[in-house]
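Below, a portion of the complex is reproduced, with chain positions unchanged.
Which chain is which? They are A, B and C, in the order written, and residues in each are numbered from 1.
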């Protein structure tokens, strides 16, 4: 999320903790390369959390093998991060359910950060990001429900609200036009007092072809529905982060409908390139959002 | 076939002959890595048979260039293999039409092996595997018809029965529901006394997209028809072998309908990954066979 | 174009200019490898023109970054090329709108070449090849209209005629059966006195999937329409050149309808392989043109 926002001209600060060794520095450098402010990445701990990714194709889904046990990040404790400095002048604090899944230390730091943000009038955004290999739905609900309460923006995937908040869509299919999804968005706002809710609706026809669209609801208006993209996937990892980055950028610069269109287009484009990062300019995202994407050569 | 079965927990013995040099050892090691019993791979001869594969895409089909002339395997002669040891405790002997295409020596060894299997009550399976670049249909029929006679399992592709056994389907299209294919399966059993016949029905829409399904017929029941997968191909080579491995595994552990479902799912998954081997677990195959494959990420 | 024709048995002479250094020689060697006659590639100048290509996928189109400023080729001047030797025994002179976009020197050399061809009865073919990153439509029209006048063959893409000649199709969609395209072909011949016009009709559904077909009009007959291929793209670059090569080969050896079929099939196959060159034999092109392409394995 930070890489995308920094490339789009925002000041993006990433808070993390990596070991003070060559592999840790490589990770920090990979963020700094794209202009992310890494001054608040702490050094310490023994190992960098890793994961192994097997790309999928057709009927074979991608597979993630987490190797995060004992990572420097899981050892994050309250008092380590200088939240005053981090949040100074910030518009948003964004956190994710993956951090909450990593143990008591990271959870306590999340509470500390959310508290600090509220005191300074910094808005809070959360991406629910449920990961079944890191915790169970029961554990997630117990931890996440109090943490997300009152977030200014809540970003969720189709099943995150169920696993994380205990709000099932009740939809009978993946069809993004199923009215159950609109109802879910409304229920999420009501139940947790979210300012804005964004629900990403991924349709997984196969590991090579997805549908991607989203709903957005904030204020008193109707639930907004984005255009739907059918994507020939290159790498779906990072698609959710590009969506969240697009929302933060879009809500800052545009009206909600345009923000939603921008976020969905950014996510679509990310999924057409390898790696975690959305190497795409604001202009390229806008062109897709406004004109659609025939994939014509530019030359 | 042996690699898939060994990964699934079966004891798989591979019989072959490779030169006693570094390249020959690499080939043996590639099998041993996955748990195949390679003690019956003989050493001798001057060269390892090779082939060059050009992957296809869209309207351009893949192309195989055989470079097997004078290979160690073509020099296989009766008396070289210790069939008593190979077949000791075995359930199945599997052979393929490709071996029969490689000359008089390999053919005589096939006869020797089939005879030895029958004497010990080991069931015999054959994959017809017709290869037009290795021999003509006339040659194949002359050699194969007596060899396949009475096999306990015969695996065939859509046109193998015609080229190899002289039994044309008479189907007017590639549509797998054409009743001519069911009729063909019955005629194969009648004409050659096969215990079970499995017919793989590949629909080649392009080199990038295939349909894959199969028929199975054994005992007194109806001809069974599998689910049909539409596959975004990564590498079609090895798809037939994964199907055969799936049949042998499935017929050992399951009723025929589940065996067929397992075999078709195993083949489908193989075609979504590069290389000859089906790197896929029993559980992954079963999950696809039972739940279908939306290609969702596991994380 | 020259590489394709040389591989198909034609004598193809490439005229160009590269610096007298290692990178220049590598470029010449890459042509010579496939049998192109490179004796008329001049040496001189400081740098080789380059371009950077970002492949596209799905909604993200490919992108070309030209780095041709100051290249050896842009410094081409009249009198440098020995047109008498180049054109000796030639059937066709082929030139492209890209050369015309590179400045006054190359334009003057084009005029010199066209003049020399006409004096010797060598037919002239032009591929309009409009490139928006090299010049504007207004500039292109001013230069190209007099240059193309009376060409024996004019090859154009869907929008080239508008940008380069000032003849818009007026079609309301990309549908290749829109009658506006047939009308455009007729207007091109009338307005510029072309012997034959070939119009390539690319439909860009996404950067991963294109439709490709073409129209051909020459003599007194009707406008011919080719079969339409739906291509799962590997690399669309070079697809236009393969089409032009196919036309020149086809018009030399066949009647117009077969020439068109050959050209469209050659272009389709090129788009299924990486790189600029059409590594495909006459027999493979013919097989696709005659039997269609199911992408079956040859083995």
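Simple rule for what comes next: a residue touches a chain if its C-beta (ideal position, glycine included) is under 8 Å from a C-beta of that chain, and two chains touch if they have at least 3 such contacts.
These figures come from a predicted structure and were not determined experimentally.
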Original post:
Assuming the 3 chains shown are copies of one sequence, what number of copies does the full assembly in this structure comprise?
Top reply: 6
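Heads up, the rule we're going with is that only the chains that are shown with their structure count from here on.
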Original post:
Since chain A and chain C are copies that touch, is their contact same (over half of the numbers shared) or different (under half)?
Top reply: different
Subject >> Centre-to-centre distance between chain C and chain A (centres being mean Cα positions), rounded to whole Å >> reply: 45
**OP:** Mind listing the chain A positions that touch chain B in their complex?
**Re:** 56-64, 66, 131-133, 204-209, 236-237
**OP:** State the interface residues of chain C toward chain B in the complex, per the touch definition above.
**Re:** 229, 231-234, 268-269, 271-273, 280, 284, 288, 292-299
